[in-house]
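Removed: one protein chain of the complex. Kept in place: all other protein chains.
Coming up: chain A.
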Amino acid sequence: MAPSTTIPLSPAELSYLHTSLSQQPPIRPDGRAPTQFRPLVAETDILPSANGSARICFADGTEAVVGVKAEVEPSPTTTTSHGVAGEEGADRGVRNQSDESGARDAMAAEGTGQGRNAWLDLAIEVPGMRDDDALPVFLAAMLTEALLAERGLKDRLYINARFHWRLYVDILLLSLPLSYPLPLLSLTTHLALLSTRLPALVSEKDEDPLFNDDWEAATHLYPRSTSTSTNNQNKTTKAPQKPPVTLLVMSVGASTILFDPTREELAVADAVLAVSVVAGEAGAMKVVALRTIDPPSRLTSAGVPNALNSTSTATSTSTSAAGSQSLSAADVLALREKDQGQSVWRPPRGGVSRQLVARMIKCVVEKGGVGEEVMEGLGGVEV
């Protein structure tokens, strides 16, 4: 899905950018290193009426606010391995519990199936675009995919067999989408989820959920430490540590890999990848989702090579159509192909080699790589 940005750069400027980014080491317009990010401003807990919230401003002026709200919803009664369709009753409750724990242990071996994908509802609002435009829909799909890739979040939303939390993540892009807003929205969602708290449960087992009125007793959605806490719902699956982060990685030419691309750099990209990573155990990063993005460079128009430039080759004022200057369509095509983008800019064609994709992913997940740096940077934000 092509990001819809109209790029006001001429073929000469595009060619210039492409050449400077293809150098070794690449020369970026603002002089950054290939893995250097622009400074950003981040703050959390800005909304008093939301369970969690965050706001991030990027250096180019784009800004996003994310608010997370949670509501209790009744779960549809199902005849799953819990034994029988859900029925109230204290005596049944005891039997139900043993059934449940038995079933739970059986499921625990493969990772519990308590959470459901439908319990997470993510909505993106972009000013000037309707809700069913391509960009919001595509961005929402990518962010949801990354969040649901791990079971931890869904399972955390389970209350008991009859009720669960429904998590609404509402993302608001406050400025017009100048550059592809995916990393901005992903980082803001990450911080908002980290700051989200759910009220503490005081009811037991399958009765109607009752919560502690004291907000100070509320527990974080992503708990801080993995130390054995007595209110762990499940012994085998750990609660998720941190939500995933989606980064935009682009490549130019055969060897240049760049992070945090600006709008101009994206305009000459040969390949753009969205890599979603999550911090696993012991700080190792794990890829949870990977998507290719159609680079906006494909929407640019090619420059005109000198051989085809009618203003430079026209010498006679003859209006005869059968002059030596007029070429057939096939000749024009042949000339352009032979040129191969050497003398003038040509939008990139074709895909990206698997080795390059592997290198791009490795840059993100390796120890001391970009993924860790970003997580460290975000960890510095007070949540």
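Note that a residue touches a chain if its C-beta (ideal position, glycine included) is under 8 Å from a C-beta of that chain, and two chains touch if they have at least 3 such contacts; residues count from 1.
As a convention for this text, contacts and distances are computed from a predicted model.
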item: Protein name as given in UniProt for the chain not displayed, "Galactosylgalactosylxylosylprotein 3-beta-glucuronosyltransferase", "Response regulatory domain-containing protein", "Ribosomal RNA-processing protein 41" or "Cytochrome c oxidase assembly factor 6"; value: "Ribosomal RNA-processing protein 41"
item: Selected residue (touches chain absent from view) among A:Val137, A:Leu172, A:Val287 or A:Ala307; value: A:Leu172
item: Touching residue (missing chain; options A:Leu21, A:Val65 or A:Val381); value: A:Val65
item: Interface with the unshown chain - residue positions in chain A; value: 46-50, 53, 57, 60-63, 65, 67-69, 71, 123, 125, 127, 130, 168, 170, 172, 174-176, 178
